[in-house]
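With one protein chain held back, the other chains of the complex are shown just where they sit.
Read from first to last, the chains carry the letters A, B and C; within each, the first residue is number 1.
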Amino acid sequence: MVLLEFAMAPHGQGESLSAHVARILDVIDKSGITYQLTPMGTILEGEWEDVMGVVTACFKTLQVDCPRIGMNLKVDYRAGPESRLSSKIEKVQARLGRQLKH
Amino acid sequence: MVLLEFAMAPHGQGESLSAHVARILDVIDKSGITYQLTPMGTILEGEWEDVMGVVTACFKTLQVDCPRIGMNLKVDYRAGPESRLSSKIEKVQARLGRQLKH
Amino acid sequence: MVLLEFAMAPHGQGESLSAHVARILDVIDKSGITYQLTPMGTILEGEWEDVMGVVTACFKTLQVDCPRIGMNLKVDYRAGPESRLSSKIEKVQARLGRQLKH
Partner (left out) sequence: MVLLEFAMAPHGQGESLSAHVARILDVIDKSGITYQLTPMGTILEGEWEDVMGVVTACFKTLQVDCPRIGMNLKVDYRAGPESRLSSKIEKVQARLGRQLKH
């Protein structure tokens, strides 16, 4: 399973990016993929083709009217079918023996 | 205020990284900085010197016994004193007029 | 045209990553895509489908025998057919009126 975090935004469209972020989140939310929004990006979980398919759909949505787009993306792939969206944080908390802010 | 997300890990110490992640989170949690753990990294919020000071403390902690360390970091700075740790997500939800998974 | 920089590597396969980097570069070099190797990653240039197709081919190559893979990727898209692989550096040098190390 792939955990993929990304943030995508146009350049040159003004300082506030939230309208464009909302367009992208609308695509993600309607795609049916497992995801989690953070203050710095969106985390998708699924097979490579599925998460990359959603990233591509977001890019195509912005490309229609944005002449310049920047994106950052990172992937953490681990073989096997288990979700790690919640287990990664739990594992760290278990090691430390206390709750962390999440 | 700076929002800074980072992930830091040694290379060549085996496939499971959670012991090293726990050492780093211990440093962050005890630093007193405002932070939030996500499945893909840790988000810090504060002034440039404060958030970079915590990142440096994490690096120094690993450097003691890790000969190779990788780190990824991104910064979103906005002038002004308001916290955006929760407001960024709320703003996107308000625009879409519905709740998103976070 | 999309400029895409990425770095991909397995975790838990020892400290030296150059054998895996070589496997990935072999895929890139034989793909025929426009690319440039840097000390921190590889930059591809082309249409979205083409650059993402090469990244996917690299991932599939490692996935065969690597149970855990990390990747970082960034995209700078600009509408239009011109290559920016060399022009971006030239533009900055022209503004400063002097040569920079590249």
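Convention: contacts are C-beta pairs under 8 Å (C-beta built on N, C-alpha and C of every residue); 3 or more make two chains touch, one makes a residue touch a chain.
All values derive from a computational prediction rather than experimental measurement.
Undergrad: Can you list where chain B touches the absent chain?
TA: 8, 48, 52, 56, 59, 63, 67-80
Undergrad: For the chain that got dropped from the picture, name the residues of chain C it touches.
TA: Where chain C meets the chain not shown: residues 3, 5, 7, 18-19, 21-22, 25-26, 29, 35-41, 43, 72, 74, 76, 84-86, 88-89, 91-92, 95-96, 98, 100-102.
Undergrad: Touching residues of chain A against the unshown chain: what are they?
TA: 9, 11-12, 14-17, 67-68, 72
Please note the rule applied: only the chains that are shown with their structure count from here on.
Undergrad: Comparing chain centres built from Cα atoms against the global Cα centre, which chain wins on proximity?
TA: So the chain sitting closest to the middle is A.
Undergrad: Can you work out the whole-Å distance between the CA centroids of chain A and chain B?
TA: 16
Undergrad: Calculate how many whole Å lie between the centre of chain B and the centre of chain C, each centre taken as the average of the chain's C-alpha atoms.
TA: 25
Undergrad: Which integer distance in Å separates the CA centroid of chain A from that of chain C?
TA: 21
Undergrad: Return the residues of chain A touching two or more other chains; collapse runs of consecutive numbers into ranges.
TA: In chain A, 72, 74, 76 touch at least two other chains.
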